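All protein chains of the complex are present and in place, except for one that has been dropped.
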Amino acid sequence: MVFGELLLRLSAPDRGLLLQRPGLDSCFGGAEANVAAGLASLGRPAAIVTALPRNRLGDAALAAVRGMGIDCSGVLRTAGRMGLYFLDSGAGFRPGQVIYDRNDSSFARADADRFDWPTLLRGAGRLHLSGITPALGAGPAAAARRAAATAGELGIPVSFDVNFRPSLWRSPEEAPPLLRALANEADVLFANAHDIALLTDEAFAGHPEDEQRLVARAFALFPKLKVIASSRRAMSAADRLSVSVKVNGRDGMATSPEKTLSNVVDRIGTGDALAAGVLAGLGPSHDIARAAEWGLALFCLKHSIPGDASLADMSDLEAFLDARLDVRR
Amino acid sequence: MVFGELLLRLSAPDRGLLLQRPGLDSCFGGAEANVAAGLASLGRPAAIVTALPRNRLGDAALAAVRGMGIDCSGVLRTAGRMGLYFLDSGAGFRPGQVIYDRNDSSFARADADRFDWPTLLRGAGRLHLSGITPALGAGPAAAARRAAATAGELGIPVSFDVNFRPSLWRSPEEAPPLLRALANEADVLFANAHDIALLTDEAFAGHPEDEQRLVARAFALFPKLKVIASSRRAMSAADRLSVSVKVNGRDGMATSPEKTLSNVVDRIGTGDALAAGVLAGLGPSHDIARAAEWGLALFCLKHSIPGDASLADMSDLEAFLDARLDVRR
Amino acid sequence: MVFGELLLRLSAPDRGLLLQRPGLDSCFGGAEANVAAGLASLGRPAAIVTALPRNRLGDAALAAVRGMGIDCSGVLRTAGRMGLYFLDSGAGFRPGQVIYDRNDSSFARADADRFDWPTLLRGAGRLHLSGITPALGAGPAAAARRAAATAGELGIPVSFDVNFRPSLWRSPEEAPPLLRALANEADVLFANAHDIALLTDEAFAGHPEDEQRLVARAFALFPKLKVIASSRRAMSAADRLSVSVKVNGRDGMATSPEKTLSNVVDRIGTGDALAAGVLAGLGPSHDIARAAEWGLALFCLKHSIPGDASLADMSDLEAFLDARLDVRR
Amino acid sequence: MVFGELLLRLSAPDRGLLLQRPGLDSCFGGAEANVAAGLASLGRPAAIVTALPRNRLGDAALAAVRGMGIDCSGVLRTAGRMGLYFLDSGAGFRPGQVIYDRNDSSFARADADRFDWPTLLRGAGRLHLSGITPALGAGPAAAARRAAATAGELGIPVSFDVNFRPSLWRSPEEAPPLLRALANEADVLFANAHDIALLTDEAFAGHPEDEQRLVARAFALFPKLKVIASSRRAMSAADRLSVSVKVNGRDGMATSPEKTLSNVVDRIGTGDALAAGVLAGLGPSHDIARAAEWGLALFCLKHSIPGDASLADMSDLEAFLDARLDVRR
Amino acid sequence: MVFGELLLRLSAPDRGLLLQRPGLDSCFGGAEANVAAGLASLGRPAAIVTALPRNRLGDAALAAVRGMGIDCSGVLRTAGRMGLYFLDSGAGFRPGQVIYDRNDSSFARADADRFDWPTLLRGAGRLHLSGITPALGAGPAAAARRAAATAGELGIPVSFDVNFRPSLWRSPEEAPPLLRALANEADVLFANAHDIALLTDEAFAGHPEDEQRLVARAFALFPKLKVIASSRRAMSAADRLSVSVKVNGRDGMATSPEKTLSNVVDRIGTGDALAAGVLAGLGPSHDIARAAEWGLALFCLKHSIPGDASLADMSDLEAFLDARLDVRR
Partner (left out) sequence: MVFGELLLRLSAPDRGLLLQRPGLDSCFGGAEANVAAGLASLGRPAAIVTALPRNRLGDAALAAVRGMGIDCSGVLRTAGRMGLYFLDSGAGFRPGQVIYDRNDSSFARADADRFDWPTLLRGAGRLHLSGITPALGAGPAAAARRAAATAGELGIPVSFDVNFRPSLWRSPEEAPPLLRALANEADVLFANAHDIALLTDEAFAGHPEDEQRLVARAFALFPKLKVIASSRRAMSAADRLSVSVKVNGRDGMATSPEKTLSNVVDRIGTGDALAAGVLAGLGPSHDIARAAEWGLALFCLKHSIPGDASLADMSDLEAFLDARLDVRR
C-alpha cells in the first residue's frame, strides 16, 4: 500500500516544447502511485490511499489507477483541485522541464483525520511512503507520520523513499525532522548519499568512501533499517544516460552492472520503478542481490515506457535479466 | 484595449468526455481577450492588458495572443500560476461542462498598482471590460475600476459586458456594487434583463415588456450609457440552438432575425464574438442597426470556429450578411 | 453482475471508411459489459464475469473495464484470441458497418465448467445476460444457462436482453430454445415484438396492437417475468434518428416521449445503455414510469458519448430529466 | 478513361480554419480523377491519363490513384510542380474556401504531343473530360481536344462536364469556344442552365421553363448529344443542404426526389460523384431514370465520405436505393 | 511474382505498449508482399498472388498493395477473415512483441486448386516464396509447392526465404520436408546456418566454419541452387543493432561491411527488404558482390522506414552506396 498524491501530468507531444503546438498529452502519476503501478504490473498486490477532487478530473484519475490493477478502496474524494504538472521532456542538449501546479490540491488540503489508518492498513503487506508527501502541506505530513506509526504498531514493514526536492518545500529547513521521522519507521530506505546526509545531519564529501560511511551512519541511526537502495545516473544528453543500482544491507552490498540507455522514451518515474523493482526483488528474505538486479531491470525498462508508471510485467523483467532483445513472437 | 485574464483552455477532443481518452486540446482565451481577438480579426486595432506567469505557459499565452495581432505591450509577467479551465463541450442531450482552475493565477494575484493606466491607455480608442475581472480578486477588481476611471478622465469610451457568473464569485453579494461601478463608466453595456436587474437592484418579471422597462431603467441610472446589447439563445441540444441579437439605443431598438445553428463547432466565446461584432458595427456613429447585424454575424460565425476566439474576418462577415454559403474559390 | 464477452472494437476515425486512412480508434465493449459500465457510471455496483486471453490485448481489456469501476474478480484468463469487431459508423445516407471477428475467442472457447457460479454470484444484486452469449458457442451457452439457473436458486433476479442477431448464430434455428431458457429465469426482459415472437414462437403482425398481444403472451409464458422493456428508433440518416422507450409491467405500461437525436456521436451500445437506465430506474419497487424515463435518458445520452460504454453519471441523467442543455460551470 | 489533372489537396482538420493549428490533412483528387474513382469504387473499369511531377509528391499521387483501382498506365511523369489546392471546408454559416495553387503544374505545362491518344484510348469504353482541363493551359486544352477528336474517330463515347469556374481561366472569354468544341463530341453532358447558356451563347432567364428551353437548344446544337444531366443544391449552411438530380434525354426527363443532407462530411467532389453515378446508371441503354437514381445516390453518398473521391461501392448504392440506414452487421 | 499472405498490422503508436493508450496504427504487410514492395519501390516489376476476404479490410489491403505498384491481378477474394498481427515495437531494453492473429484467414483457408499457376506465372521473371506460407495450412502449403513446381517447369527461377518461425507451425516437425521441397526448386535461398541445418537435417555447431560447411552442404543437396544469402544482426537495444550481409555463390562469397543502426524506426520487414535488395542486386549475371551491397543497403534503409514495406527507391539506394547522408535539396 502506498500513500501519496496523484497528479495529472500534461506533457508536450513529439519532443516539442510545452505548447509549442496546441495540445497536450496526458497521464496520471505521482511518486508513490508509480511504485504501486510498478508492483501491480509485476502481478503483486498494490493499493493506494490518496484524496482526489470530486469532479471529472478526479474520476479520470481514479479510472486510470484502477485500470492498472491498484486497489482504490482507500481513495477519498474531497474538496480542492486536481494536482497538475506540466512536462517538457527535453531532447538532446535541451534539458527537460517540470512546472508543478499542485498547490491547494485535494491531497495537499486533506485533513489527516480523514485517514483511518488502522482500517486502511488492515491486510497490507507493506506501506510505502516518500518524502514528497510531507512537503505538500501539514495535513499530508501528519497523515504520513500517522500512517508510518500505525504500520509500525501493526508490524507492517514500511519503505521510505527520501526523494528530497527542495523546490516543493515552502520551508526546506522543515524537511529534515519530518523526513527523519518517516525514515525512523523504515526497513527499506531509498536514499543516495545526499539524502542520507540530510537525514543524519552530516556533510557528504562527495566520494564513494564517504557514501559508505553515511550508509553505515544511517544503519546506526535507524534501528529498523535493513536495506538502503540508491541509483546512480550519468547523463550525456536529455535522452541518453548510464545507470546503475546499489543495494546496501547491514551485512553487505550488491551493485548492479552499469547500463547505457540511449534514445530514452520517458525519464519520469524511473526512480519509482526502481523502488518497485527493489521491493519486489528483496522479497521476504531481503535478497539484496536480487533487489539490485530487479531494481536495475525496472529502472532500465521504465526508460522505455511512456508515462509516469512502469508497466513492465514479469515477462519484460525476465527478458531483461536474460538479455533478450529480439522481437517476441 | 481590453483588460482581463488570459486562460489556458484544456478541452476534450473529438466530442468525448474530459480525459475519457488521454490527451487534451489546448488554446488560449478569456472573455476580454476574445473580444480583442474578434476585433483584431476584423482588422481593427486591439490591445490587451493582463498579467501572465513567468514560465513557458505564460510564454505560450503571449505567443498565441500576439499571433492574433493583438498588441501585447501592456502585458505584465508576474508571480503566480497560469489560469486554466477544463472544457467538455458536450454533445446532443449531454450538456457541456467547464471546470475552472484559475485561483491564484498571476492575474488574480496581480497588484492593482502595477497597472499604470494613464500610460497604458494612451492612444486607445476604447476600453472594454467585463464582469469576470472583478470576481477574480481584490487586485483585478481595483485595477478594473481604476482603468475605467482613467478612461473616463481621458475621454476614452468604455464598454462593459456584465457577464455575471455566480460560481466565480466567492461572495456573490459583493458583485452588484463592483459591477455597477464599471457600468457607470460605460457607453456600451452588454447585459440581458437578468444582468440589468442585478445592476439596478430590481426584479425581472421574466417577460419582454419587463425587459424593456429594465433597459429604460438602466439608461436612466447610467448617464453615460448609449447602447445596451443582448443576445437570446434557445437550445435544443448541446450543439444546436437558435439565436438572435438585440441592440437598444436611447432612441430606439434594433433586433436581428433569428438564426438556427445546427451542428455547432464551439460555443465558448460566442458572447464575446457578439460583443466584438456589436462594437465594430456600432462605429463612431453608434449605428445600432448595423451593430445588431454585425453582432449577429460574429455571434453565428463564432459557433463555427474552434477555440475561444473569433477568427472571422471581414470577408466572412460579408459572406454572412450576403447569405453566401457556397465554397469560395 | 453481467456475464458476456468483451470485445476490442477497432473503428474508423473521423467519420471515414474503415482503413480509408491508416489507423484505427480503439475501445472495449460488449453488450453485457456495456450494461455493467452504464450502471457503474451511475454509481451502482457492477461486476463482470468473462474470459480474456493471456496476452497484452487481454491485459488492456481488463484495464479498461477495471478503470470503469467494474469488479473484475470473476474474469478468467484463458487460451484463445481476443474477440474483435471492426466498425465504420457511417454518416448521412451511408449506413454504418460492423465486421465481427470474434470466432475462437477466449470467451467463445471457454469451458462452462470453469465458471463456478455459486461462488461468483455470491453477493450479487442481479444477474444480467443477453442473447448474444448463447450464440457464441456451446461453452458460453451452457455457462449462461447455468448462471441463470444458479441465480434462480439463490434468489438473485435475472434480467435478459434477447438481442437476437441472426448473423452471429451458425444455426439460427438453435436460437429459440436457448433464448427461451434464459427468458424463463428473467424478471426483466429487454425485447421488442420481433424478439417476443421468436421466444413465443408466434408471428408478429407488425402493428402496435399485436405487439401488446405478444407482450401479454410473454407475461403468460414466463412466470417470473415482471417487466418487458423495448425501444423504438426511426432513422432519417446514419447520424440522425428519433427514439422512444416503452416499459411494460404486468399491470400497466409506461411510455417515454419521443426525442430526436441529430448529429449522433456514437450509436453502438445505445441499447445497452437503455438497459442500464431501465434497470437503475426500476429499482427494487419495479417503478416502470421511472424505468422508462431513465431508460430514455441513458439511451439518448449514450448517443452523445464515444465508445461502446455509457459514461453518463447521475448529474448527466439529472440534467437530461430537467432538460438542462447549457454548459455547466 | 478520364483525362485531367491530379491535385494534392491540403485541408484544415477538425472543421478549423486553414492553419489555425499546425498540420494539414491531405488527399489527392481532381474533377476527372474523382469520376474515375467513383466508377472504380462501383467496380467499373477506370483509367486516367495525366501528367505528374518526377518527385515524391508525384509518387504519392500515383500510389493514391492506383490504390483506388484506377489504371495508371497512361500517366506521364514530367517536369513541373505538383498541382495543389488548400481547403477550408467551412462550417455552419462560415462558407468553405479553396485556394488554388496549381499554376505551372506538370499537367498545366504538359505538351499536347506527349499524349498518344490512339494508343491511350485503345480498349476504352468511354472518355470523360471536364471544362477544367482547357482552363489550365494551352497544352491541356489542345490535348483534351485531340483526345475528344480521337475518341470520336474511334467510336468511343465522350462525356463532358462543363464545370465552368471563371477563376481558373486567365481569359474567361476564351472559355466558350473551347468548351463548345468538347461538348460537340459528347453524348453525355453535365451542365446546368448557366453552363448551357455559356455553350449556346444564349441568356438564361433563371426560371425552370427557360432551363428546358436551353436543354432543347443544346440538343439541337450538339448532334451527338443524348443526355444532359444536372444537379440542384439549396444550402442552408456550409454543412447542410438539399439536393436533387435531373437527367434529360432527347425524349424525356427523369427527376430524382429531393434529399436533405445535414451534417455533411465533405462537399468536395460531390458533383464528380454524381457524374460517376449518372454514367454508371445510364448503362449502354441510356436509362435516364436509373441514371437520375444512381446519380442522386452517389451525389448523396459522397457527402458522407471524407476526401475528393467517392468510395461508395455497390452495397452502399443499394442501401441508398433501398433506404436502409441501420448499421450493417 | 510472390505468393504469400497479406496481413493487417496493428501497432502501438509513439513507442508505447499495445493499447497502453487507445488507438492503433495500421499498415499492411507480409513476408512475401514485403519483398514485392521492396522490388517495386526500386522500379522493378512485381506482382502478388494471394487471397483476401471479401470485405472492407480486404479492399483496404488490396488498395495498399496496388498503391505500391504491385500487380494484383492474381489476388483472389474468398471467404475467411483478414489475417492480423498486433505489434509493439519495443524500445531500449524492452523487446518488441508480435501477437499473431491469423488463423482461419482467407489465405490460410485457401484451396490450392483455386490457384491456376500456369496462367498466373505467365510472363513472370521470378517466383519468390517463403517458409511462412507452408506453415499456415494445408492449402497454402500445397499451393506453394505447386507454384514452385510449375515455375520449375516453365523455367522461371524460384527464390525461397526459409524464414522458419516455430510458433507459426502447429506441428513444427512437419516443417523440414515442406521447406526442403521448396528449397529444392530454388536458385536463390535466404537462409542462415540454423535454417540450413533444418533443411539438411544436420546440427549447427554455432561457429563460422561450421556455417560454411552447412552452406557447402546445401549447395550439394539442392542442385538448382546458385546463391545463399544471409544476414547477421547483433542487438544492443530494441532500437539499436549492428548488421551485415553475406552472399554465398558456388564459387565464392561476398560479405558486406558491418553497419550500426541506432535509433531504428521500424525493424519489421527488414529481412524481406534485404531479400529484395539481394534479388535486385544479383541481376541476371548473379553478381554476388552487388547482391551483398544492395542487400545491405535495403536492409539498412528499411530500418529507417515505418511500416512493413521497404519504400526505398533507387535514389535512396544510391545515396546509401555513396554514403551520402545530408538533406537532398
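We call the chains A, B, C, D and E, going by the order they appear; numbering starts again at 1 in every chain.
Methods note: contacts are C-beta pairs under 8 Å (C-beta built on N, C-alpha and C of every residue); 3 or more make two chains touch, one makes a residue touch a chain.
Remember, it's a predicted structure, so these values are computed and weren't measured experimentally.
Who does the absent chain touch among those shown?
Counting the whole assembly, the omitted chain is in touch with A, B, C, D, E.
Which residue among D:Leu6, D:Cys27 or D:Val75 touches the omitted chain?
Per the contact definition at the top, the residue touching the missing chain is D:Cys27.
Which candidate, A:Glu5, A:Asp195 or A:Asp239, sits in contact with the chain we can't see?
A:Asp239
Over the whole complex, note the residues of chain E touching the chain we left out.
On the chain E side, contact with the omitted chain comes from 259, 261-265, 300-301, 303-307, 311-312, 316, 319-320, 324-329.
Kindly note down the residues of chain D that lie in touch with the hidden chain.
For chain D, the residues touching the absent chain are 8, 10, 13, 17-20, 22-27, 55-57, 60, 81-82, 84, 86, 88, 97, 99, 101, 103-104.
Footprint of the hidden chain on chain B, which residues?
Given the touch definition above, chain B has residues 59, 62-64, 66-69, 313 touching the missing chain.
Everything below uses one rule, namely that only the chains that are shown with their structure count from here on.
Is the number of contacting C-beta pairs greater for B-E or for B-C?
By the number of C-beta pairs in contact, the winner is B-C.
Which chain's mean C-alpha position is nearest the mean C-alpha position of the whole protein set?
C
In chain A, what residues contact two or more other chains?
Residues 22 of chain A each touch two or more of the other chains.
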